[in-house]
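Worksheet for the structure shown next.
With one protein chain removed, the remaining protein chains of the complex are shown where they sit.
Chain IDs A and B follow the sequence of writing; residue 1 opens each chain.
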Amino acid sequence: MSENWEPKIITFVCNWCTYAGADLAGTSRFKYASNIRIIKTPCSGRIDPMFIVSAFEKGADAVLISGCHPGDCHYNEGNYNARRKFTMMKRLLDTLGVDTRRVVFAWCSASEGIKFSRLVNEVTESIKKLGPYTDYHSLNQEER
Amino acid sequence: MAEYYITQSKMTALLKELASDSGMEVFGPVKKGNDVFISKMDGKTELCLDYFISVNSIKEAIFPRFEPILKYKLRSEGVELAELPPIKPLVVFGGHPCDAASIPLMKDLFSWDYKDHFYLQRLEKVVIITLACVEKDENCFCTSLGGSPHGETGSDILLERVSKDGWQAKIVSEKGKKFIETHLDFFRDTITPEKGIPKLQDKDIPVMFQSDRVKKWIEKNFDHPLWEEVASNCWSCAACTYVCPTCHCFDITDDATMWEGVRTKNWDACTLPFFTKHASGHNPRSQSYERYRQRISHKYSYYIDLFNHVSCTGCGRCSRVCKAGVNILDIVKRIDEESKKGEK
Partner (left out) sequence: MQELVKKAKELIESKEVDLLIGYQSDGEKGAKPLFVKNTQQAEKLIFNQYCLNNLVTYLKRPDVKALKKVAVVAKGCDIRSFVMLLSENQVSRDAIFIIGMTCDHVVSPDGTGENEKCTTCKVHNPHLADVVLGAPVPEKIAKDKPVHYAQLEKLNAMSQEERWAFWQEELSRCIRCYACRQACPLCYCERCIVDFNTPQWIDTRSNPRGNFAWNIVRALHLAGRCINCGECERVCPANIPLMLLNQSLQEEAQEKFAWEAGYDPESQPPLTTFRKEDDEDFIR
């Protein structure tokens, strides 16, 4: 691991809560690590488990997924459905030996700017300790 | 000519030594569960020398499952072609005469209208060490297609079992001769042939059909109801084609980001539902039996028109892997019978 290596954390957030929460963190001038790359989706229910796979394939060291708290979904039940999907995905990744410490799920509302900045900092810190996800990245093989 | 012998342990040692050399690629039989697969080896791979026939053929050693054929990077100055990995010398051990017999067939195909230099270069650099058969099962029918359990076609070296522990090595080609001379230390032992070592003769695998009669029937009976009857249980996977030593279809796929990309030659199969699907949505072979008909017709008719040879070596691998119960020998025998009826 090179000394100035910085983890890449792909972050999928819903439009209505977590994205607004991230926005609030910004306007409130809470500092958080610049390691995340935010990708906004309409709802956490839109976050296909394949997004996680795709992020790792393209070089992510961790994936952070966040949406509205249960009961707060803009579409009433998108996050409840997402929760079941993520339950299954997490178990499957675990069974396959993927390092599930690198797949973080959270609920973060539009008013939780402080939670969002803390979350990002904590995740970044923990991934820094784990180092780059070389196991997964080594799967990219162009010849046999 | 001198006689050469090699023991099992020397063979294992030789392959392991070669496989440790990063400048070479070595393929040998490796056991997984109850079956043996011809797999790429490294210096640590455990070989299995006690098996009847591998699930896959030696095809993938010379015609890889996937292979980059073009790599590029986009620079502000323009497109820059990246270098492709070199084609390394190869040793393929553990196929049977039905594997090796596919080599001349595939060579015809890959040097036909377009010279596929990826295949042809590999073919030039490969040494194929074949094991003459000592066992057979109900799916074997090489003799019906001019093959033999101890046939030499396509091999560089043919190993014939003479004792429990070793083989006599028969040089078939110049490449084979050179290989033995280079590794003479491993071929020095003299093994006295033991009694009771099973040997398979041509007559042990009876001829079960006439391929020219099969071709005649196929030419005239594209719409015959027999096709649906014998192949409607096919569920359209590609297991049969991918283990086949002579199936050779491939697709070209691109994997690219904004700044770089690689174009890959990738196995494909006529038995898969999307193989012939048009952009319009129309699929001329929309049903599974139509796709299986293509597979048989290609092997037993169309290929003969082009290259004067049946594109099947009678190894029976497709029947062994097919859990839907599609059996190529049964089907070809049925066709032969139908054809015989028609002649009368």
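Keep in mind that, in the parts below, contacts are C-beta pairs under 8 Å (C-beta built on N, C-alpha and C of every residue); 3 or more make two chains touch, one makes a residue touch a chain.
Nothing here was measured: the structure is a model prediction, and the numbers come from that model.
Annotation: of B:Q121, B:Q201 or B:T253, B:T253 touches the absent chain (contact as defined above).
Checked against the full complex, the candidates A:F30, A:Y75 or A:F105 give a single residue touching the omitted chain, namely A:F105. Although one chain is not displayed, its contacts with chain B can still be listed: residues 32-35, 37, 39, 55-56, 60, 65-66, 138, 229, 232-233, 235-239, 241-243, 251, 253, 255, 264, 266-267, 269, 272, 274, 286-288, 321, 323-325.
Interface residues of chain A with the unshown chain, by the touch rule above, are 49-50, 53-54, 57, 70-71, 77, 80-81, 83-100, 104-107, 119, 135, 138-142, 144.
We adopt the following convention: only the chains that are shown with their structure count from here on.
The mean-CA centres of chain A and chain B are about 46 angstrom from one another, to the nearest whole unit.
Within the complex, the chain B residues that touch chain A are 40, 64-68, 71, 85, 255, 262, 264.
By the touch criterion stated above, chain A contacts chain B in their complex at residues 142-144.
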